[in-house]
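Every protein chain except one is present and positioned as in the full complex.
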């Protein structure tokens, strides 16, 4: 392996709070090791276009606490073609970039793995996605912030639900996984949680809601993952409304949507992002490539990119039971 | 007028942050004047049913900072009938309630005015609604909190908009008025604000968005009041998407919905609610009835209920100009 | 008066949330009027040193929501001398700056007035200070945010006070004025508020606290303005502790200090800062100088700088009564 002197860092896929803290850690750790750092703007799209910016210690001052990503993110169809990736490799070589740190999710790492196979530029990934659905790390950068934002909004909805004895279906993010929904359900004291990982039995749900609402004439909140196989909060609301038994129930839908994605990262996301960004640079320097850095049981751990996107991280079924016990 | 010895307090219409602070001020001020206080639960519906609870100084401890309303709120069709109102008056008389403080909005005060005409129980209103659309007060209880909540969520959306160079249409509350939208637009640095009070010229909007997005390849946020006469954010998004010029623009809709309604009240809403709740009791004791207490130019002012719901509070056109200047 | 083509903007004195929103409004309004804008860094100190930076519309993107001031602030002893001011005027002339917008407080405006007398460079002030103690405006930029931050922290302290049945003395900012303390007292449901504007009778305070704590064995919070003439929270705590009657009371002091100064501005501060920054430029263009723009009863109003720092803004005694009634 050639010596690494100059690394490129980029963010890709949906933005997640903590991405900036991660960029900062990559840049500062690299500088502490006398490396040069180049910021690649707009992910793979910017890589193909050579949209590069030199980074020094000052360029990442005061970004730790910012949501979003100062390097921006974008989708790139061109990078899905061999020609696009060849162009990207050429741009990196022209700019003297020896190695890469990729901050993103599933799709980012699929691209990274193919790119490494073809062009042999060492690449290490950092898990940056609010969905927490990546194998190889207990938590992804952005997950903790997204949960807290969602829960703060559900707390507000609870005030209204209680004031009016209403039923609210609150849809949270999670296209393929119920991590956000499950934790938000417990954290907001939701009466029920519907996630893609479990079968949503609409008749059973109706029964349980009716029993909750009639017995106590109180409010109920059902947290629904957007990717629930039954079809999300809007679909469930429609099913409930078609049932005459729900005629008297004041039912509302609230889709939290993009409010969950941005915002200043929580303490935990800042620390996690700092650790992972720093570890990614160390991993590159130790000769690793084609791996993602993660935190497993409190320790930094490297996982082959291939495993990250081919294996499935499972939810904690103890938490699922807890929602039923406490809701 | 008979002497007032025992007053009832209730919240009605949509809940608003600060309603609890207002209840607390009513109860504590009444007690300081040696009055008894009864909480009427679920607004006019509870009044008809006699759903009453005795209140003392301790019963309002530690509620100042809570969103929603501990007395709950509800709609009542029965109260729209003379029979319903007669029943309510009977319940009040049975419980020895001499006078009322009503915390709510437009609809609450229409009901209150009719009720007073028919049953002569003195009633004073406190403006509690997030919409700020009540004549007779510069600000309503809950407005400041709703704006801050909305702006915090729009700040988060801005992170994502910037990261991905996207256009977001963000819908905020305001069925009949643009107060929330206008202030949130300025406060979030929105590129455009669409409100019911002004004509929404879709062609002009398209032109301006295209010029903003192309010139600078940057993000844009358009804040839309739910009651915009053109039809809300979803309708506007549809119109934009039908135009081929928008094919390349990554456009998203986010409807803030019920996240704007609850939550711990801001400093301003707590102080406002405390002043108004206290002033309502003082007004009753001074023999006023059929009026709403408000704050106009920093001073407590009484306005006949009839004016509150028949006159229109206008937005500040200086603010509208400001959105165009700064956006 | 000569035509204004190029204006300088600076922040001075203690930083306040909303200063950046104000800078943004100055810059964008100036550009809309085809003016050039120069940022003067570090207040009068930077003016003397010629620490200038050109500002365009993009240079104030995404600063609306940031606390602190991107132009920084500093104290300048040199500016208190005629020589210092002459040097500053020379720097401004060299840089082609025709007029100034000064964002700051009392001290800033004293300096500005003298400077204008001597050097005749038009100057308009914007009230930026968390203390709200400026004559000529109902509210200063930063006041609303500081109150909300303080109240959020006092809410947290209330949790602990309640859990342990403690007495907390919480000191908030306000060296000369009780605006923050008074509003925070009402907003946090404090049992007592001590401010510089009123005599602090320590024996009366003891009596009231003892009666509150013994009667109900409950928690109490006393909000103290740092500038209370009796000497702040630490002094009052010492006096209480010397009294044997307080031996059994678990008394704690918490000084909120600099946590109150920074942070993302509230909705209200953002709107206020935007209005005032814009109005300052308009005032300069209309030929005004040596005045401060303020908002009085909802309207923009100009007040001679001399009045701002020589007249006293008084607290609202209705609010003071309210703390006694509700606490």
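Letters A, B and C name the chains as they come in the text, with residue numbers starting at 1 for each one.
Throughout what follows, a contact is a pair of C-beta atoms (placed from the backbone, for glycine too) under 8 Å apart; a residue touches a chain by one contact, two chains touch by 3 or more.
What you see is a predicted model, and the numbers here were worked out from it, not measured in a lab.
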Practice prompt. May I ask you to name the displayed chains that the omitted chain touches in the full complex?
Written response: A, C
Discussion item. Touching the hidden chain in the complete assembly: which of C:7, C:254, C:267 or C:295 does that?
Written reply: C:254
Worksheet entry | Touching residue (missing chain; options C:24, C:72 or C:288) | C:72
Practice prompt. Consider the whole complex, including the chain that is not shown, and state which of C:162, C:239 or C:316 touches that chain.
Written response: C:162
Worksheet item: Since one chain has been left out of the picture, which residues of subunit A touch it in the full complex?
Response: 24-25, 28-29, 32, 58, 61-62, 64-65, 138, 144, 147-148, 150-151, 155, 158, 162, 183-184, 186-189, 216, 218, 264, 266-268, 270-271, 274-275, 278, 297-298, 300, 316, 318-319, 322, 325-326
Worksheet item: Which subunit C residues would touch the chain omitted from the figure, given the whole complex?
Response: 11, 14-15, 17, 66-69, 72-74, 149, 153, 155-160, 162-165, 168, 252, 254-263
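Everything that follows uses one rule, which is that only the chains that are shown with their structure count from here on.
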Worksheet item: By CA centroid distance, what chain is farthest from subunit B?
Response: A
Worksheet item: In whole angstrom, how far does the Cα centroid of subunit A sit from the Cα centroid of subunit C?
Response: 39
Item to complete: Would you mind pulling out the distance in Å between where the CA atoms of subunit B average out and where those of subunit C do?
Response: 29
Worksheet item: Measuring from the mean C-alpha position of subunit A to the mean C-alpha position of subunit B, what distance in angstrom results?
Response: 35
Worksheet item: Residue numbers in subunit B touching 2 or more other chains?
Response: 155, 158, 162
